[in-house]
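For reference, the structure discussed in these notes is given below.
Of the protein chains in this complex, all but one are displayed in their positions.
Now for chain A:
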Amino acid sequence: RVSSDGKPPKFQPPPKPVIIDRKTQKEERRFLSPEFIPPRGRTAPLKYYIERKDMIQRRKVLNIPEFYVGHVLAVTTADPFASDKSKRFVGICIQRGGKGLGATFVLRNVIEEQGVEICYELYSPRIQAIEVLKLEKRLDENLTYLRDALPEYSTFDVNMRPVPRMAHEEIPVNKLQVRMKPKPWSKRWERPKYNIKGIKFELPEHKMKAAQKWSQPWLEFDMLREYDTSKIEAKIRKELSEELEK
């Protein structure tokens, strides 16, 4: 190559290689169970630290898998009144509530045309095994509207085989729009406070517009409601990874 001056071109060092650290990126995306994050309040942090120690102890004995609302789980509990002394229930996880040791999750299934919901405590000693049968997230974090949906959306085969997970990467989001039974419903799901995206509303236009009257557009700008958990989460993740490796 000949430059405009007639002198040899200036030495351009090769570009530095950009190192993408896949391991740290993977850790950032790893799942932290929501009951580990302490709620906002005036309780001393020591209480949450001690609760977390107990939770980690229990997790070392019983493997609690990563699951979200919308997964289909099978839970085996100890029951003194059953013939086998153990009971297995399969259902879709509707909601996850509670913090700390009292964390719960509700499983829903329709058995012989009767809807059944059972609320299990994650850290109860009666639970013998939790298996994830089907991994899929839904559009909402709270699937309580399945109570007012057609029963076909809540029925799951009790003897379902676990669906194998493809790669250890993202969990698929099922963009299913559920059809509802005729009104009245247990809650007015069309109202914006529930912010439900997973229902196919077959209501007339004027009713959907009337429901928007109850919208509170100022809520997302309310600064007092902000609860930034990124630093707390990072600390807890570090603590968890250290303790579980022991």
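Simple rule for what comes next: a contact is a pair of C-beta atoms (placed from the backbone, for glycine too) under 8 Å apart; a residue touches a chain by one contact, two chains touch by 3 or more; residues count from 1.
Please note the rule applied: contacts and distances are computed from a predicted model.
Candidate names were "60S ribosome subunit biogenesis protein NIP7 homolog", "Large ribosomal subunit protein uL3m", "MAGE family member F1" or "Interleukin-6 receptor subunit beta", and the UniProt protein name of the unshown chain is "Large ribosomal subunit protein uL3m". Here the missing chain is touched by one residue of A:P39, A:P125 or A:P162, and it is A:P125.
For the options A:I19, A:A44 or A:M166, the residue in contact with the chain missing from this view is A:A44. Residues of chain A in touch with the missing chain: 41-44, 46-47, 50-51, 54, 57-58, 61-62, 78-80, 85-86, 100-102, 121, 123-128.
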